[in-house]
Structures are given as C-alpha cells and as structure tokens.
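And now, chain A:
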Amino acid sequence: METELKDKIVSIEKPAIEAPPEWKPMIMGILCNWCSYAGSDLTGTSRIQYPPDIRIIRVPCSSRVDPWFIIKSLQAHADGVLISGCHPGDCHYISGNYYARRRFLVTKKLLNFVGLHEDRVQFSWVSAAEGAKFAQVVAKVSEDIRKMGPLHLYKKENTR
Partner candidate 1 sequence: MTKLTYFPGCSAHGTSEEFDSTLKLVMKSFDVQMEEIPDWNCCGATSAHVMTENLAMALPMRNLVLAERLKNKTMGIACASCYSRMKTTKAEIDANPELAQKINSTIVEEGEYHGDVDVKSMLQFFYEDIGLETIQSKVTYPLKGLKVACYYGCLLTRPAAITRFDSPEYPMSMDRIMAALGATPTEFDFKTECCGASFSISDTEIVLSLSGNILEMAQESGAHAIVVACPLCQSNLDMRQPDIDKLAGKKYNTPVLYLTQLMALAFGSPVKDLKPSKHIISIEPALAHIGEEIEIPQKKAKPKKAVAAESEVN
Partner candidate 2 sequence: MARVGVFVCFCGANIGDFVDIPAVVEETKKIKDVKYAIEYKYVCSDPGQQMIRDTIVDHRLTSIVVAACSPRMHEKTFRKALSDAGMNPYLLEVANIREHASWVHQKDKEAATEKSCDLIRMAVAKSIANEQLHEISVPVTKRALVIGGGIAGIQAALDIADARIPVTLVEKSPSIGGRMAQLDETFPTLDCSQCILTPRMVDVASHPYIELLPYSEVTELDGYVGNYKAKIKKKASFVNFDTCTGCGTCWQKCPVKVPNEFNMGVDKRKAIYSPFPQAVPNKPVIDAEHCTMLIKGKCGVCAKVCEKGSIDYEMKDEMIEREIGAVVVATGFDLWDPKPYEEYGVGRFKDVITSLEFERMVSANGPTGGVPVRPSDGNVPKNVVFIKCVGSRDEAKGIEYCSKVCCMYTAKHAILLHHKVHDSHAYVFYMDIRAAGKGYEEFVKRAQVETGATYLRGRVSKIYKKGDKLMVIGEDAQIGQVVEVEADMVVLATAIYPYKDNPDLARLLGISYDKYGFLSEAHPKLRPVETAKAGIFLAGCTQAPKDIPDSVAQASATAAKVCALFSGDTMKKDPMIASVNPEFCSGCENCVSVCPYQAIVTEEIPMGHGSEEVRTVSKINEGVCQGCGSCVAICRSMAIDLAGFTDMQIINEIVAI
Partner candidate 3 sequence: MIKLGQQIENKFLEAVNNKSGNNVLDCYQCGKCVGTCPVSDFMDYPPREIMQMIKLGLKDETYMANSMWFCLTCAACSGRCPREINIPYVMESIRHLAIEENEYSDSGKVKQIMKFHEIFIDMVKRYGRNYELRMMAEFNIRTRNLFKDMHLAPKALLKGKIPLGVKKVKSTKAIQRMFKMAEKLEKTQ
C-alpha cells in the first residue's frame, strides 16, 4: 500500500485540472453513527434539500476514521472528504471525537505537504438534532470543492 500511495501522491501534485462543463464534485462523507449520521437522517425526514454530491459511509464514531480512509477516498474518486462527528463533550464514546479531531489536523498537514488544498478535507460537528445544519455543511463543502475543481479527470467508469 505504501508504494501505491507514493505513486498516487506524485500524480496529485500536478497542477489543477480544468473542469469539464459536465463535471460534478464527488464528496465522500464519513459520519459517526450516533450524531452526524442521525443528523443526516433528520435532514431527510425534514425533506431539507442539499446538493447531491455526497456519498455517505457510516462508522461507529469519528475516531474510527483512519487517515488512510481519507487518502484512499481522494485517491479513488472523491474530490473532497467530509468527516463529521458529535459535538465536543457529546461523544457517544466519551472522548472519541476528541481523538478524531487531533488525528484529522495531522492529516490536513499531510495533505498540505503533498500539495493538496487542505479544504478538500473538512471536519464538522453535527448533532442528531441538527438536520438543517447537516444540509448547510454539505452545501458549503460542495461549494468549496466546486471552486477548487476536480481532482480526477476521468469519470469513474474508467477505473471501475
């Protein structure tokens, strides 16, 4: 996996790619089960609309998120990653989100180091009651990524 990663990083370093007109960003959302995933469900139950650019993966806790998942997402098809967990102090597992936050900051530094815009990866706190906030967060990440442009030239058909 190490060598694979290195190869990929080199390719990412290339200058920003011109976005084809039909391009839509692809965002990988990794959400904790207890707060943010429940919040995103609430967005649905409340019928709050947001850009259809996000694909959501459920994990027990934001502390389950391995930096590898972020890198792998960007390597695969995602133009951006959103990680979301419980508010500080509300973690279902007492202190998990605190570790996640620390690890995430380190990951951002790594992204910077390899030449990626650090806002391709974002972190947020969304509680189970914040359906509207989840929609806002997705809209914001989506807009940020749209400004940054695609990370991958080809649509997924080529790699699948």
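The candidates were selected such that all candidates are chains of the complex that A comes from, given by their letters.
Rule of thumb we're sticking to: contacts are C-beta pairs under 8 Å (C-beta built on N, C-alpha and C of every residue); 3 or more make two chains touch, one makes a residue touch a chain; residues count from 1.
Keep in mind that what you see is a predicted model, and the values were worked out from it rather than measured.
When the candidates 1, 2 or 3 are screened for touch with chain A in this complex, the one that qualifies is 2.
On chain A, the positions that touch candidate 2 within their shared complex are 26, 28, 33, 37-38, 40-41, 43-45, 47-50, 52, 55-61, 63-69, 72-73, 76-78, 92-96, 99-100, 103, 135, 156.
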